Each structure stands twice: as C-alpha cells, then as structure tokens.
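Mind looking over this structure? Questions follow.
Of the protein chains in this complex, all but one are displayed in their positions.
Right after this comes chain A.
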Amino acid sequence: MEKSFVFEFLGLKFDLVGILGSTLMALAVLFVCIWLSKKVEMRPNKKQNVIEYLLDFTNGIVKDNVSDPDAQKHLSLYAFVLFLFIWFMNQLGMFLEVKVGDWMVIKSPTADPVATMSFAMMTLLLSFTFGVQKFGVGGYLKNYTAPVGFLLPINIIEEFTNFLTLSLRLYGNIYAGEVLLTLLGDRLAMSGGPVTLVLAAPLAMIWQGFSVFIGSIQAYVFVTLSMVYIGKKVTKE
C-alpha cells in the first residue's frame, strides 16, 4: 500500500502529496496564464486567442447557468481559475506520478477526496454568500421553504448531497483513473517480464489518453455544477 508524508502543524494534519501537487499546478496555471496573456492587444495574437477562447468557454458556462448579471461578472474569474486549476490537477497524475519506494510524492491532488471536498466546500460557501448577498439572511433562509414549506428538509438535505456528489464525482473519476493506470503500469507491466511490459505500454497509453478526456470532462462538469448550484441561489424560484 502506498504511503504519504503526513505532518502536523498548528494542530492540523497536512498531507505533502496534496500540497505539493496543488502548489505545483497552481504555479503551472499561473505561468500558463501569464505566458498566454503576455501581450494583450486589440487585434489578438495567437496566444491571446487561446486564453480568450478559454475565457469565453468558462464565461459560457457561467452565462448558461447563472442568470443574474451581477453575479455573472464576479463568477467569471472564479469559473476561469477553477476550471484551469482542476483541469491541471486532474492531468497531473496522468503524466507525472512520482513514487519513492512506497512513498507517494506526486500524483493528482484531485484523486484525494479531501481536495475535491475542499473545492466543493468552497463552491458551497460561495453559493451561500451569493444567496445571502442577493436576498439578505432572512430572504435566503426563506428560500429553503420554496416553493412549498414541507420541502424544507429536502432542501436542507440537498445541500449535503450537492456537496457530496460534487466532490465525490470528481474524486471517483480521477482516483479510478489513477488506480487503473497504476494497475497497468505496475502490476501488469511487472507481472510477466518483457512480454507484459511491452503489452502494458499501449494499454497504458490508451488509458492515459482516455483519462485526459475524463479529466477535462470532469473539470467541465465540476465547474458547470458549481455554477448551477450558485445560480440556483441567486434566482428566485
């Protein structure tokens, strides 16, 4: 079983794999963004086209799911960064999985439920904030009894299910992808000498390609559902 470096600081437990992976990918997102928008012009250059396409893409997700124009403006940045960050973290484990002995050093941070729950929590808190900002505390709480009063428990349970489905969907997809990749790369490749080693390579390649696809889809789904949940809070039913 793989182990990870866990250390305690200020009474909180920290897992080095997640910290390393997320920090690396945050830097990657930052550098890619800075590199793409080095020269921003009225007549867009090639790099600018790429980042503008990405921005249009995430803005499209926001506009499709949030009808409030004021919230749209604020969510544009959130959706853009969230999408890129999660996408990068999803892809990290596909091409870079560093193990030293039994110690895991680098893998996808999103293959860890704590990471996905953190981001789901962030979205949930953001949706509360937007809801309270829009309707006030009283109006926001009243929305839990909408459209009829007896739906109150269901609406409260929905918050938890939203949180869990949002985080565990991402976690499950990426974790499964990594498990299968580990199986192909470790167990299958090492099981029978050179024959299985050669056999495992194309399989791993195919699975990696598929995982890139899954990672992109999951990043898209995560951002879309985040926007759906936030959008639901800022629209009157």
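The definition used in the following text is that a residue touches a chain if its C-beta (ideal position, glycine included) is under 8 Å from a C-beta of that chain, and two chains touch if they have at least 3 such contacts; residues count from 1.
Everything below uses one rule, namely that contacts and distances are computed from a predicted model.
Q: Looking at what's absent rather than what's present, what does UniProt name the missing chain, "Zinc-finger domain-containing protein", "ATP synthase subunit b", "ABC-2 type transport system permease protein" or "ABC transporter ATP-binding protein"?
A: Per the UniProt record, the undisplayed chain of the complex is "ATP synthase subunit b".
Q: Which one, A:S22, A:S108 or A:Q208, makes contact with the chain that was left out?
A: Of these options, the touching residue for the absent chain is A:S22.
Q: In the full complex, which bits of chain A touch the chain not displayed? Write them out.
A: 1, 3-4, 6, 8-10, 12-15, 18-19, 22-23, 26, 29-30, 33-34, 36-37, 40-42, 44, 48, 51-52, 55, 76-78, 80-82, 84-85, 109, 112-115, 117-119, 121-122
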